[in-house]
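The structure appears below as structure tokens.
The other protein chains are all here in position, but one chain of the complex has been omitted.
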Amino acid sequence: MIRVEKVELNLVESLKRHVEALGEAFKQAIKPDRVTIEYPRERRRYPLSFRGFIIFNSEKCVSCFRCAQICPANAIQMEAHSKPYPSIDYTKCIFCHFCIESCPTGSLNSSKIHDVAFRKMEEMVVSANMMVKLPRILKEEKFTVDVIVKDKYWKLLRKKEMDDLSIPPIKVEVPKKIVTCAEPESCLGCRLCANVCPREAITVKEIEVAKRVVSYVLKVLTEKCVGCGLCVRQCPMNVLKLEVVK
Amino acid sequence: MEALVISHQKQIGDKMLEGLISGLFKIFTSNMMNIPLIEPLVDYLMQIPLVNLLVALILWRPFFAVIILPGLVGLLIYLLWIVYWERKLTARVQWRVGPIEVARPIRGAIQALADGIRYFFQEAIIHREAHKIYYIQLPILAFIPILLPLLFIPAGNVVGIKTPYGIQLIVAFIALIPLFIVAMGWASHSRFAYIGSLREAFMYFAYEIPFIIAVVAMIYVYGSGDPYVAVEKQNIPGAVLNPLAFIVYIIAMIMATSRLPFEIPEADQEIAFGPFVEYSGILFGLVMTLLYEKLYLMALLFVILFLGGWEGFYVGILGDFCAPLVLFIKTVVVISVLVIVRSVYARYRLDQAIRLGWTSYLTLSIAALILGMFVGVLV
Amino acid sequence: MEENIKFLRSGILAPIKKWGTHWSLWPVHLVTACCGAELAHAFASGYDGERIGALNYGIARQTNLIIVEGAITRKMARVLRITWEQMPDPKFVIIMGTCGLNGGVFWNSYHLVKPFEVVPVNYFIPGCPSTPEALLRGIRQLQNEIRTGEPRSSIEFEKVDLGKGKMMPVTPKSPKKISLAPSIVVNVPRKADEETKKLADEISKLGLATTVTGKNRIALRVEKDELVDAAKKLQNFGFDHVKNVNVIDVPNEDKFIVEYHLGSYSKRELMPVVLNLFTELPRSEPKLKSLAKIFPSADYMEREMHDFFGVVFEGNEWMGRKFLLAPDTPEYPLKKDFKLEEEKYLR
Amino acid sequence: MEYEIKVPVQPPTELQSLFIPIPPEYVEEVYRSEDFLVLVGPQHPGSGHMRLIVRVHGDIIREVIPDPGYVHRCVEKIAENRLYIQNIPLVERPSIMDALNFNLGYVRAIEDALEVEVPKRAKYIRTMLAEICRIGTHLYDAAILAVFLGHTTGFMYPFGIRELICEVLVRITGARFTSSFIIPGGVRRDVDEQTLKFVYETTFAIEKRLKSFERIFIKNPTVIARLKDVGVLTKEEAIKFGVVGPFLRASGVEYDVRKVEPYEAYGELDWDIPVADAGDSYSRFLVRVNEISQSLKIVRQCIKNMPEEKLKDFRGTFFDEFADIVLPQGEFTTLTEASRGTLIYSIVSDGESNVPYRMRMITPGWLYLRGFMESLKGERLADLQAIYGSFGYFPPEADR
Partner (left out) sequence: MITEWQSLLPEKKLEKKYFGILKEIVIDSKLCSHCAACAAVCPVDGISSGDQPIDFPNWTEKCVDCGACIKVCPRYDYKPLSGLGDYIEIFSGRSKRFVGQDGAMVSEITVSAIEMGLIEAAIFAGRSEDWSTKIVTIKSPEQLKNRKVTGTKYSYADVLIALKEAVLRYNSVGFVGTPCMISAVRKMQKTFKKFERVKLAIGLFCTENFYRHDLYDFLIEKKSVNLKNVVKTDIKKGKFIVTLKDGRKISFSVKELEEIVPSGCKVCQDFSAVESDVSVGSVGSEEGFSTVVVRSEAAKIVADYLKEKGYAEISQTSVDAIKKLCDYKVKIHPYPKKS
């Protein structure tokens, strides 16, 4: 335990401290330890782990809704393109990047874009087709600044170069999974799994006897299934599950 | 007949005008600045009718003192400079840059001008509950005690009104300024403005007495209230002659102009700019500069009393202009150094400031007075 | 008057006015929420907004820019509007942070309003919190707008054709699984160390039934009439302050569980212990005796719980009045029957 | 002779138009007596998102009624509607400069319930991050205190130093403030050696810069004059009103959750808690200044003793791992020493839902508000800001 003593100032001590404070001020006035990053003129280089605007790779996306469903702010909503793709509402996005962390295929990625001002709220809803390419932002900078600490002293290192705002995507290795039925006896026959599948990987065959449908045969097309798990989460009786395939 | 009368009257009018112009011209030229540097230009301009009157007026010493330097124009230049410098110096102490992008090539030196223009064109709100007439008039009326002392501040032989009681008069007029601030607070009709006015009034008594005593001490030293005598006697600067008065004066100057650590009447974190809380637009522009102007006046007096006034260097080519320039430069330098306290100190509490004023500084000032008496006998 | 304003807007002095205004955007000190921290960074040594002529200043009258720093609550909305109205023309508003846009992580909060419905807004800055760069970019854009008269966003998105198609016929289920028939027990016994058990036994000797709910956690159930007595006993035992007053609404069992988490600063062996003194109230008549007299530290939390649940703590002088919430908030928002907007996963 | 000065005394109109929680009778009573009501905030340069209704007698404060809730963003209600994992960004929003301590407290409550074992390296990283946030928050509060005292340099220096802290956080977590980095069972990703080295160097750079700050602000006689013997809370009062954290320690109570109930790596490290006896504003400030150096010490130790271990990377599996967390039935209360004091999370679960049934979050600001109000009584109006600053009261944190 450290005991913080009560301070009693006598005249000498007080004067000494006045002189110290003034001395520090004059020292700084003569030789300042300046730390300012003059932003529009120069840009701070953020590390590659930076969480900025999100870039989307449509080829990898499996429309699994994980990004939309993990989003704490409900900023990601799926939008119909050739498949359902995520769209981000930057009026809600909090840049937690849970979506990127959740994406099993690595189709969402971060970028270093963060210094953006919008004129209208409507412009802030960004569809999937606008996220594929790195957006152009207004740049006025001529320098890039690195914050470095050298010999226990904090310095700004200016370089006459433009920082690349894109962040190389990180490879995600998740074992391939497909959906299987764990308990066919409990299947209700509701076919929601087939209807919710964005890849049409579950087919329904109606078996007719005397022009009457007597049963459905559901089949998982293993080559089409990407293991997005939407059907598993949709099943009202929890009879489906994901299984790893080698 | 009628026409004759009219032409006669016209003639009389013309004659009168002629007489007036020539009379004025005579007055102006009799007491003109002698600046060798611009003499050819002046000579050339003097040959053009009417322009010569204007030139003569400008170079007329009393006019020059009041309007040009150290008067109004000097004040304006000083204001633009000090606002910028204060922000810049503070920024430097605080590890940052300060205003710079306004005009990048001159490092943002016209930032205060931009702010001024913005204030000028901004809506000036007079709120419903304010005492409307006083509310508008007071910031403008406050210029009276600012401008009047300029008449009595001499710079060499450039002077508005020459009087042996110059120092006393300046002090008297400076003492008027707080009244206007208090009145502004009352006219604003806002609780924070009330509190601010009250604080200003309290502070007024805290600093004014040591201040006056310090000035009186210096008058003792020089044996006269005449600035000329004061400057003349400063072979050794007044600061050395009476260092106690010097210290008291500096502290009083900081207190009187509400600079940190005595920024008590304004105290934006406590009472939101106190008396000025309701002012906006150009009116706020006026009241904001009020204290800077007060600082300017006090610093002028300070330079005259303690730092040898306009005595410094003499450049022959500048002639009479040299003295006002020296005085102005000294003043601006003094203030420029002084503004560093803004970045060093926190604000004292009102009671602490008053206690300081009524105890330590009063004692110190009385000691200065006694010292002044002795020094006065010696010098 | 109209003509004068028109002249100022487009007359020969207009360029000067524009120049002065755009280099002198002074944000008013209206801290509305936590984005204020990043605003401070933008105007402190690290980024120094003063460089571009923006100086944070105290009072509405002397400034011309409001930076809405995130969330505007129902209570703050009025203040925002009043501040805006106090400002002299020309005046501008920038909103930073998602809380001020559509709420961000608080998008379905019952106490937030949308600031752009309260005041006209010039620029919106995303981020939670927005970086200082983003804020300076907003000020910069505003400067450009004042100078050129053309408002524009500082970002352009390039569109790529991703084809057209239909959404699947069935809307995917929400990942949330909320029990229809929740069972709420506060004092579930759990394994703990010996010391806690010993302490629980000691407290039991006071005539109170304890459950050990974890290491250093003890729960203690009393009937609501015995609460004050129990609190007094515990105070004599060494618990000297209330860390938490909590109400749990259990509509399924028609009750409120009112908890007081007691702690001790004066007795060293009690320091790590959190004692959960709780009682149950009928939902139809939520009244009990306040402990604020015994533990003054419970006072504000009781007021808060009164706001949230309508539980009346008899003896607390603030009952019947709103403390934390704005007067126009829906009544007793933390009751389970008050529902928030649900998430949507499709656009 | 006595002259009567007639000043119209009537309750001002704004008392009707604003949400003033006090009854009109109270206002009238104040105006009939010789007192005066001053509303400090919410738009006031010395406050911000908080209103204090101050009843003054002359210059002396008689009573202060807080009017909080200007930043009440309903964290507790919203938490009942979100997945456990989605609440992580939510709980750190109330106090973004202290995000990781808030994050840690919440995650610890979940881990306590699920009885998850956290890898040792993750524990060290968490401790390090929590302490970095503590330094940042103390600096923030020091800066705000300086602003309240009119000391602009005292504001700029800590915020300048905070840039370094932001740099550290952005390198480790990717965000300047709200990192949401700590998740049940560890951290989101490992920290590499280079970054750790940077953090280690940074602690010294911060120390060096703090020297300047010390000369110009901490030891400044005007600052001491403003803070000393102002807003005194005695030990008994502090206990009675349930003050927490450094403010409690400034009144002489040796209570720090990190010591009395050590969590994460605190039990294994060598550090002390600073305690003062005076209980005035200056000791409250000094205790925190001393805590900064202790925190720097902890950060250095964390980096030096960091065990080598491979931490799991959650990229790609985040949803599958965490979306379906269901806590067992019961109530789980954790105490955490956040920068401003004890932070309490009390999660009630029904054992079936993957959202909390009730999440009670008590922030230090809310806990010491009562003590703060009590300490104002009898002080001067000008001291309100000094005491406000010395408590580092941050309304979003208190209102949640």
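By letter and in written order, the chains are A, B, C and D; residue numbering begins at 1 in each of them.
Everything that follows uses one rule, which is that a contact is a pair of C-beta atoms (placed from the backbone, for glycine too) under 8 Å apart; a residue touches a chain by one contact, two chains touch by 3 or more.
Treat the numbers as computed from the prediction; the structure is a model and nothing was measured.
Participant: Could you tell me which shown chains are touched by the chain that is not displayed?
Facilitator: Within the full complex, the chain left out of view touches A, C, D.
Participant: In the complete assembly, which of D:D350, D:E374 or D:D399 touches the absent chain?
Facilitator: Candidates D:D350, D:E374 or D:D399; residue touching the omitted chain: D:D350.
Participant: So one chain is hidden, and I want to know which residue out of A:V12, A:I30 or A:V217 touches that hidden chain in the complete assembly.
Facilitator: Final answer for the missing-chain contact: A:V217.
Participant: Which residues does chain D use to touch the chain missing from this display?
Facilitator: 329, 350-352
Participant: So that we can see where the missing chain sits, which residues of chain C does it touch?
Facilitator: 179-185, 187-188, 251-255, 280, 282-284
Participant: When the complex is taken as a whole, what residues of chain A touch the one chain not shown?
Facilitator: On the chain A side, contact with the omitted chain comes from 178, 180-192, 207, 212-220, 222, 236-239, 243.
The working rule: only the chains that are shown with their structure count from here on.
Participant: Determine the set of chains touching chain A that also touch chain D.
Facilitator: Common contact partners of chain A and chain D, which must touch each of the two, are B, C.
Participant: By raw count of C-beta pairs in contact, what's the busiest chain pair here?
Facilitator: Chains C-D share more contact pairs than any other pair.
Participant: Counting only C-alpha atoms to place each centre, which chain is farthest from chain D?
Facilitator: B
Participant: Just curious, how far off is chain C from chain A if you go by their C-alpha centres, in Å?
Facilitator: Centres of chain A and chain C (C-alpha means) sit 24 Å apart.
Participant: Whole-Å distance, chain C centre to chain D centre, using C-alpha means?
Facilitator: 14
Participant: Could you check chain C for residues that touch two or more other chains and list them?
Facilitator: Correct list: 44-46, 48, 51-52, 58-59, 105, 108, 128, 131, 175.
Participant: Quick one: which residues in chain B touch 2 or more of the other chains?
Facilitator: As it turns out, chain B has residues touching two or more other chains at 93-97, 100-101, 268-269, 272, 343-345.
Participant: Looking at which chains touch which, would you call it a line, ring, star, complete or other?
Facilitator: Looks like everything touches everything, fully connected.
Participant: Which stretch or stretches of chain A touch chain C in the complex?
Facilitator: So the residues of chain A touching chain C come out as 34-40, 43-44, 58, 65, 68-70, 72-75, 77-85, 87, 89-96, 113-121, 123-126, 128-133, 135-138, 140, 192, 195-198, 230, 233-234.
Participant: For chain B, which residues are in contact with chain D within the complex?
Facilitator: For this pair, the touching residues of chain B are 90, 93-96, 191, 195, 260-261, 263-264, 267-270, 272, 342-352.
Participant: Name, in rising order, each residue of chain D that touches chain A in their complex.
Facilitator: Touch list, chain D to chain A: 82-83, 85-90, 153, 160, 163-164, 167, 170-175, 178, 180, 188-189, 198, 201-202, 204-205, 207-209, 212, 215-216, 219-221, 224, 228, 250, 254, 272-278, 282-283, 286-287, 290, 294, 314-320, 323.
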